[in-house]
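A single structure is presented below for examination.
For this view, one protein chain was removed and the others were kept in their places.
Let's turn to chain A:
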Amino acid sequence: MTTELRGKSAIVGTGHAGLGEAHGLTAYDVMAQSALAALGDAGLKLSDVDGLFCTMMEDSMPALMAAEYLGIQPRFIDGTMSGGSSFVNYLTSATMALDAGLCDVALIVYGSNQRTASGRLVTASRPPAYEAPYNPRYPISAYAMAAARHMHEYGTTREQLADVAVAARAWAQRNPEAFERGPLTREDVLGSRMVGDPLTVRDCCLVTDGGGAIVMVRADRARDFPKAPAYVLGSAAASSHRQISQMKDFTVTAARDSGARAFAAAGVTPADIQAVELYDAFTINTILFLEDLGFCAKGEGGAFVEGGRIAPGGVLPVNTNGGGLSCVHPGMYGIFTVIEAARQIRGDAPGIQLKDIDLALAHGNGGVLSSQVTAILGSQNTL
């Protein structure tokens, strides 16, 4: 997104459904309940939606399945699938479509029942041909190899990785809707079952059900809705590879590019951001993205997160809902980074509301550190 699109669109509704376990519901049921929740939040109806932005873990045409299920015939559809980053990416395409008049009410939506359906990751994607024979466990083997390389090059420790999980849990304990709210110490993380060295099961995101939805309109209407809007000030994407064996530098993600572009579009810097919502599929993600987005220097992410510095009461609020590690992770978490950033700006985060948030960042990750999308949201005060 360029500066010309800064503040041209706004989030006027968010919603979610089925967080944790959605017994007896299909992924599309959860998707639809999420859509209704977000539209209800905005005071709109499904029949108002004329732009649909959706992908799912199942099916090759999920946006069409969703439109059919919802009983709508949108004028504009974007079903771009870049993994969990897709939903942050839709902020760009929705802003463009709204600004161009291709639609008036954009609905971004996702749903999954992966926990109650199977208890593991359900995906329509196939293992890459040149990697499959070696049986990497997707996606953890990829992230484990990134973590190993980061530890090798920068001396990042397992204790520092563990502190990311501990901070996420501390936020989750304040969030009545988070799935995992029990106590968690650094020792608990280090002592839990190793899954893919150096990552234990507590370095990994949850496997839950859940869906989320976001309603967007053009900025000129943004103040006509029940709650305060969250404006999209900048959003940008970058991708570096699809297969982990093709990642050029295992310690640097394309978030360096997506972040720089999003900050430039928004005209703000990392120091201005008051709440940071990152796609934390694994503890290493948080460290990589804090570095690549410019919150600390490359290699200093481990020290940056150590000892509660990103936990409640720390120096920077990161993943204030508990993140994918402790709040919710239904196959793809990306939409929840935007929902949480928007809720903080809109003063709509019961239990976890921070004071006077005007600028928040949402960052989506897709594939195996493959696709990175950064968005910066702001309150009315930032226009």
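Methods note: a residue touches a chain if its C-beta (ideal position, glycine included) is under 8 Å from a C-beta of that chain, and two chains touch if they have at least 3 such contacts; residues count from 1.
The definition used in the following text is that contacts and distances are computed from a predicted model.
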Per UniProt, the name of the complex member that is left out, chosen from "Polar amino acid transport system permease protein", "DNA-binding protein", "Sarcosine oxidase, gamma subunit family" or "Acyl-CoA dehydrogenase": "DNA-binding protein"
Touch criterion as defined above, residue of A:70, A:146 or A:362 at the omitted chain: A:146
Sole residue of A:111, A:196, A:301 or A:317 that reaches the chain not shown, by the stated touch rule: A:196
Chain not shown: contacting residue from A:23, A:45 or A:137: A:137
On chain A, residues whose C-beta touches the chain left out of the figure: 129-137, 141, 144-146, 148-149, 152, 193-198, 243-246, 250
